[in-house]
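With one protein chain held back, the other chains of the complex are shown just where they sit.
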């Protein structure tokens, strides 16, 4: 990227003020529905349109894709600017920038290894939210084991014919493009070798999606079916057989602007301050819940955990303080945060008294059922991308060197 | 046993009063040292003599071995009497009856399958505590897997020559006899087939013991070494090759008087009432600890767990209330109690403030370091007889039908 | 450990009721039936309720003189436990609590009329909550209006409000606590506001009683003690229902763990799944022991302190067991568990709802501390 560009500390401070002012002035009003906490929670056109408009607005103001090349809709600035914009967006808790697969996966990939045609065709529309992208890695019954992908891509002239099934396609029913991992070589010695990577159009004959209803009752994912779907051969990224390597590469972009993502918060975190705010409005045994000593002790336990997680992100950048287990903080981060969130959100419902039984859609539900939905949706992160059980194995094996199962 | 004898309800009530009165009158005074909670905690002659005297006194009064045959020192009464005596001993928290391997394992075995000589030789002295018994099953490095026993017993004329090592021999340095599991046939198709069972004398040439210091700093176990030790061939119980079957049989006697044991409490349980009594004497933030809401909530959690465990013992006797998982309560009992005790004892130390750092032998330690010792000794039951991890596997596999690892 | 009450009995009658209930619930409430009722108005099938009434379950806690079988709360426990297991919804608990209220607080006249009706399947429901706090004071009032009684106030989260034939509203009358019986035809339909619950098998509504006028004989004076006892019965019945549900949750997990393979092994062979599943069993076993102990005490004694301790322990334990089980059920089903289609969602949602019926765990532990840690 544009790391080599110089910048001035004063500029940076000025910039932070500028973006903060803009965000405060332009932060959308309450839309009348619960805003999605993550991009996995967009189940209706209404929500989608709202977020699309917001992303467009942020990009138009110049606060998205700031480090992407100017000729493709980016800002051509040092990444520090995007990082600051991201910090302010998180701090001010504006809505998420929802086109995550485009902004964080496909976009950086195309910048890094795409040809000029691909850059021109895709990048700007990812930023403007005109083109929504989705991801087609997981398949039914294969969990997150990419080696066992069954979807076939068969070359025929200028086209590939795709057959198979993908699952957990976030925004699958809204997306124009999919980053698709499919098998071009049915039999290879190593299971990963036969895979290829496509920037596949979704709106072609033979591709259909079926929304998956989440345990929350809402939508957000689809199952995606390919029945003799024909996509242009030019959709192939790199060469046949490179699929697994490219997929692994895209996973690294996830890590935010530094790694090449266009920026913007992909999720709105829920902090202990939110839970504490909740406890101020609830009554227990005729007293404000916040004055109950047992609840206070539990809240403090969660606050210690939260602070340790946030400080862990800082400590990970101080190598001398990570010398015993250098990969520990980074490899355990997903496990720690997702489990912390799970327990904290579950506890929030427990604290709500009789109103804890109410749900999203009830106007008496505490914060519109925010905590109930947040708890149930949180299983998306304790299950998706490797369950907490698998994450724990990874920590035990890769950090501590404990033997495999 | 003597189940078939008739008894009268009024007699029973009278008997309970009688035994209770006797125990209250004869319960030993504070000996000036911490009494052992279990028979695994006897590390000095002083403690041993004290317990020996107590057992002799209880037996002489007729409250031990009540259901064992009269001709061998028993009472020849229905087991209900022993059960009542046991209940009263537990209720009044008299010292343990320490000769547990004799009373609960060897004794019942000899009554069931011993010959007249064996009955005459061993039974009475088990009850009177004249002969102390120990158990020689476990070997170093083999955990609790009896199939891998290496100790050899080779027949030579009227004797067996024993060579090998046993570990975790409770009372090994004090015992006159050992129930010994050794291999008489080095190579058998099934690993258990070559084992034989002996009522082995300990005080012979070639048998030596080395006390094992526990993590508490105290003693209570030995390692036992056999170097060409010659024991009479008549020590063999049953026939060669019956060892494993007999060992399994003895494990069933453990379950108390009903199963044939002579009776008497083998351990003094520690209840939540003890912990609550402790909290009444401790100060925290200038207030009595018992008035601290967070501590109260924790104590109640433990009390719920304790009550559920005690009620579980009752429910296990109501088959209709165990119809879903008939073996659940019995197979999980050791796991539940030992883990409950571990957590509760650890918590007790946490509650003691600065004095929690004191230990047995310090006269300012709370209750003489009772909780510290109890916590550390408790690992004897979360590790011994199958660790909690193995117990959990047993519950999962044998009750729920989950697959083996 | 002095004087710890460990009574636990199970009678022939309980046993017979248990067998009948298990069979009935299994036959009448398979998961397809449960799911079909999720979007229904009342949440239950009136024909099934009629069958349950015919089996005598609506009269289990009602004396024979009023048409019941007088088997007591302890015999109701195995029924609601099985309803919990099969997620069979019917206003049985709701009406049983109303029956207890009338039985213990009602006048002879009220008993004559309403207990007999309840035994025959009439649906009554207790309206006590005014906000989220089960420990909060009553503010709804009943006022004397020339010999009649006029009500002022509203109650929230009244179970089966839409299906109920009558309500028992807890009010202040001058300085007294009273229960006022209001028949459903005295409430305008727009005064009942159906709530949206996280547990889609259940129904509850808020009721605006403002301006409702009833005869003076519809009001009975009650003591704080009798209201506390009613809440304890409510807690115990919901504990039993929750624990039945917990056992179904466990079955649901075990079934997945013994059939699904990953990385070439049945996933139940991984201790990371296997051991927490054993822990669910242990927690459920605890709840069950405490529930049947409490059930024993409800029949053998008249709500002594031991009964209160038992009911509160049972509810706290049942709450926590089901919360844990529901959470793990979703997690252990992996991607599947994240879908509405997977039954784990039914259990985790029930867990969130159930914990708040007649007191969450912390509420009960707070009161247990008062009872158990006195000087």
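Each chain carries a letter (A, B and C) given by its place in the written order, and its residues are counted from 1.
In this section, contacts are C-beta pairs under 8 Å (C-beta built on N, C-alpha and C of every residue); 3 or more make two chains touch, one makes a residue touch a chain.
No experiment lies behind these values; they were computed from the predicted model shown.
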Which of the chains on display does the removed chain touch in the whole complex?
A, B, C
Give the residue, chosen from A:148, A:252 or A:273, that touches the chain omitted from the document.
A:273
Of the residues B:12, B:113, B:161 or B:212, I need the one that contacts the missing chain.
B:212
Residue ranges of chain A at the interface with the undisplayed chain
269, 271-274, 276, 280, 290, 293, 296-297, 299-301, 303-305, 307-312, 314-315, 318, 320-321, 324-325, 328-329, 332, 335-336, 389, 392-393, 395-396, 399-405
Which chain B residues touch the hidden chain?
138, 143, 145, 167-168, 212-217, 282-286, 292, 294-295, 342, 346, 349-350, 352-362, 364-366, 369, 372, 375-376, 379-380, 382-384, 387-389, 392-393, 405
Chain C residues touching the chain left out here are 270-272, 275
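Basically, only the chains that are shown with their structure count from here on.
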From the mean C-alpha coordinate of chain A to that of chain B, what's the distance rounded to whole Å?
56
Cα centroid separation between chain B and chain C, in whole Å?
43
Quick one: which residues in chain C touch 2 or more of the other chains?
362, 365-366
I need the residues of chain A touching at least two other chains; which ones are they?
294
